[in-house]
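Report on one structure; see the data block that follows.
Here the complex is missing one protein chain, while the rest keep their positions.
The first chain written gets the first letter, and so on, giving A, B and C; residue counts start at 1 in each chain.
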Amino acid sequence: MVKQKRIAVLTSGGDAPGMNAAIRAVVRAASAYGIETIGVNNGYAGLVDGSFRPLDNRAVGGIIQRGGTILGSARCLRFHTLEVQRQALSHLQAAGIDGLIVIGGNGSQQGALALHRLGFPVVGVASTIDNDLAETETTIGADTALNTSIGYIDRLRDTASSHHRAFIVEVMGRHSGYLALMAAIATGAELAVVPEQDIAPETIVAGMLDTYARGKPHYIVIVAEGATLKAQDLVEYFQQHSGSFEARLSIMGHVQRGGSPTVFDRILASQLGAAAVHCMVEGRAGMLAGWAKSQVNEIPLEIAVAPCQKVTPELLELAGVLAR
Amino acid sequence: MVKQKRIAVLTSGGDAPGMNAAIRAVVRAASAYGIETIGVNNGYAGLVDGSFRPLDNRAVGGIIQRGGTILGSARCLRFHTLEVQRQALSHLQAAGIDGLIVIGGNGSQQGALALHRLGFPVVGVASTIDNDLAETETTIGADTALNTSIGYIDRLRDTASSHHRAFIVEVMGRHSGYLALMAAIATGAELAVVPEQDIAPETIVAGMLDTYARGKPHYIVIVAEGATLKAQDLVEYFQQHSGSFEARLSIMGHVQRGGSPTVFDRILASQLGAAAVHCMVEGRAGMLAGWAKSQVNEIPLEIAVAPCQKVTPELLELAGVLAR
Amino acid sequence: MVKQKRIAVLTSGGDAPGMNAAIRAVVRAASAYGIETIGVNNGYAGLVDGSFRPLDNRAVGGIIQRGGTILGSARCLRFHTLEVQRQALSHLQAAGIDGLIVIGGNGSQQGALALHRLGFPVVGVASTIDNDLAETETTIGADTALNTSIGYIDRLRDTASSHHRAFIVEVMGRHSGYLALMAAIATGAELAVVPEQDIAPETIVAGMLDTYARGKPHYIVIVAEGATLKAQDLVEYFQQHSGSFEARLSIMGHVQRGGSPTVFDRILASQLGAAAVHCMVEGRAGMLAGWAKSQVNEIPLEIAVAPCQKVTPELLELAGVLAR
Partner (left out) sequence: MVKQKRIAVLTSGGDAPGMNAAIRAVVRAASAYGIETIGVNNGYAGLVDGSFRPLDNRAVGGIIQRGGTILGSARCLRFHTLEVQRQALSHLQAAGIDGLIVIGGNGSQQGALALHRLGFPVVGVASTIDNDLAETETTIGADTALNTSIGYIDRLRDTASSHHRAFIVEVMGRHSGYLALMAAIATGAELAVVPEQDIAPETIVAGMLDTYARGKPHYIVIVAEGATLKAQDLVEYFQQHSGSFEARLSIMGHVQRGGSPTVFDRILASQLGAAAVHCMVEGRAGMLAGWAKSQVNEIPLEIAVAPCQKVTPELLELAGVLAR
């Protein structure tokens, strides 16, 4: 057992609900091992600039239910160079820090991998609404983002009662259609337009006509921001090609990154944060604390950041059957 | 007292949360007077086509908390001609209906006024999220639409922590900036762009720089759909003129029309629905049941549909002072 | 115009959602007048102990949407003696404070009145979920507390489908049945048991039988905590006297004091907080900023703390008609 004396924790990339719960779990689990925790401000930018703050058990009180991240998060393009990475390490060493926990998604864990390869003990915590890390079925924040989406889409259904309209909702998810597809299944939306499966706009208009012919009272299409067919373009297609039919657009935007985390995300964050400390203390650096088969899964960082596919043919088929 | 035996009720125009609570109040208040109520399907379209359904106390059970309208609502362009209006009246008379209650906003009450001028007893109930009727301070649905908006804008604030971004949120409200301004005050957004007050995009970028200079952690702009400066155009302006700054867009869309009504809207709907029946029974047709000075206000329909101004200089000033 | 240089603000009594929005409005409105604001910790207890903190525009950023109060609130029994009140004044004067704003309900404004009578300039802001101040139709927090209640009661209705049950919900409100009655109207509950109107348990059981006979699918009773007939006793009465019928109990408790404030409460708090500063600056101390006839109402403190009656016969009758 290689026990650290002082570890640092940072949150990086797009905010995800539950990041605060993960910070809290890291601090309190470390404290139970007698390890001190230092917070890094604004992600890798704070690491490069040596912007730190002490975190004790009281400093992370009252944050488990808060959206956003108390440590801040920022993009840090300069972190891609070796020189800047070494600068970050020198700040960590100067502060007597002998381990780092990185809470974030794919891009953030690539930074963690870089530091690990320079020999510094790093453990990742899978946290992003985009659910874009391999070997972890879900990531902290995705459940909350989905619940935010369905609150929004359920409201649309209340009012989407005209047989001469399509409602188009753009949701986030970067290169993945995961959020779009799950939101579609969960709301009974008629269609999810995802990067993983191409669909022509004329098929969508035909789908609307068929849907109304079958007696359904609305036609709601969830479009992933990463899909080839963009939500805005689909709306324009309807205006030009669908006769008296019109399409109304909602763009959820960063709304999905905020909000108080759900039970699932709070407990996932609590478990992964504590597991990351455990993993560090037991000397297994270079790993990501993720979630698979209903339990904590330790995944080597280089595997975790590889491309992955969360939209399965089974889920696509289920969506189709249940939307009939 | 000119007591009706059978009245009809319809909902018209864009859905507003609380319309169901108003229908329920009409039916049960009428029932307390011994009057039967007939529901008209799909607004004026159902009136023209004679599409009716009986409504008793049980038929309106379990709907007070539901968004949308159980009667449906549709646009009916053909209702603007006298011939079609007379056709509607003949359906009402054939069904033994001697009074009509119209639940809706400005456009809907213009239809009500037309029927009233043809001599049929009509009473309106002020219900629209756009709050676009005169002499009624608020209308059924506006409070819920605003609470829906702030739920989403609060989420944005959780995540709007980068000093290099502006968050642009488009909200509804048709020709009025009321929803945008009230949402801005209620969320502490930095600016509301409303039809009632012109603002140049360069002023908005300058405002962002000043806001960040004063140490505020975010810059959120609420844009009314009816404003001269469109949300989408503002986003493009940022892309072209603000250097490293970027603007992220959310478009709420019809989401604001849905959702379970708030306490305020349920009670307003309960009071206005009951008051409309009372007004009808006492022989004061041609009126709108609205809300002013914290009580029911009976407003002649021709006054209610006149242009009105709910965005006051005082509210605009308050927004400015409190956003500092 | 008697312009202050430095004013203090405190929150007192039970927490009410919107207190933070009121603190923010006081600070920023004062700042617009060039007046500095000092926060008093933990209500009158902090005043007696001289526990102060400076508040500037940035210190009240990000709090408009938060429940609770950043200043804390505590009961302070010793404040009832003249000696202790003088001690409080000496702390205020020692800190160079020449005005005090008290955000709270009836008990809190009695403290404000005591200080005013000792010659110190005090202005109150009406804020309590109990809505127990006279000449102000509503108070900051009541709308949010009601919306919290209906979220709770609507969920009960989803499941209250057995014809052999009564669901009893105890809500807060101290000596007033206002919250109970409004929640009952807004949820379509079958009965509100309020302090203002006595009802025997046998009448309630009979009401349940009649309700089910009329075909309603549930029987929900909202009991004010201040009612003569206690919720717990009503449940026991059902157990002993209603044969196969049973009653299930929910006690909301302090849940109603928390949560993010609604639009109505945020805007009310923004307007009343700003109005209190305005009132102070114009030299009208000894007043309460309240709300009546849809606008700010300045009420002399001695009138505001007199007994008042918000449960009217009209509202009781409306509840009865609409629950049929």
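Assume a residue touches a chain if its C-beta (ideal position, glycine included) is under 8 Å from a C-beta of that chain, and two chains touch if they have at least 3 such contacts.
Quantities reported herein were computed from a predicted structural model and do not represent experimental measurements.
Asker: Taking the whole complex into account, name the chains on display that the unshown chain touches.
Answerer: Counted over the whole complex, the chain not pictured touches A, C.
Asker: Which of A:Ala32, A:Ala94, A:Leu118 or A:Ile303 sits in contact with the chain that's absent?
Answerer: Checking the options A:Ala32, A:Ala94, A:Leu118 or A:Ile303, the one contacting the hidden chain is A:Ala32.
Asker: Can you tell me which of A:Ala74, A:Leu89 or A:Ala186 touches the chain that was removed from the display?
Answerer: A:Ala186
Asker: Check the options A:Gly34, A:Gly62 or A:Gly96 and report the residue that touches the missing chain.
Answerer: Selected residue, touching the omitted chain: A:Gly62.
Asker: Extract the touching residues of chain C with respect to the undisplayed chain.
Answerer: 14-15, 17, 66-68, 72-74, 148, 151-152, 154-162, 167, 169, 248-259
Asker: On chain A, what residues meet the omitted chain?
Answerer: Within chain A, the residues that touch the unshown chain are 24-25, 28-29, 31-32, 57-58, 61-62, 64-65, 137, 143, 146-147, 149-150, 154, 157, 182-183, 185-188, 214-217, 260, 262-264, 266-267, 270-271, 274, 292-294, 318, 321-322, 324.
Basically, only the chains that are shown with their structure count from here on.
Asker: May I ask you to sort the chain touch graph into line, ring, star, complete or other?
Answerer: It is a line, because the chains touch in a row without closing up.
Asker: Taking each chain's centre as the mean of its C-alpha atoms, which one ends up farthest from the centre of chain A?
Answerer: It is C whose centre lies farthest from that of chain A.
Asker: Could you grab the centroid distance between chain A and chain C? Build each centroid from C-alpha atoms only and quote it in angstrom.
Answerer: Centres of chain A and chain C (C-alpha means) sit 39 Å apart.
Asker: Using mean CA coordinates as chain centres, what's the gap between chain A and chain B in Å?
Answerer: 35
Asker: Would you mind pulling out the distance in Å between where the CA atoms of chain B average out and where those of chain C do?
Answerer: 28
Asker: Which chain B residues touch at least two other chains?
Answerer: Touching at least two other chains: 154, 157.
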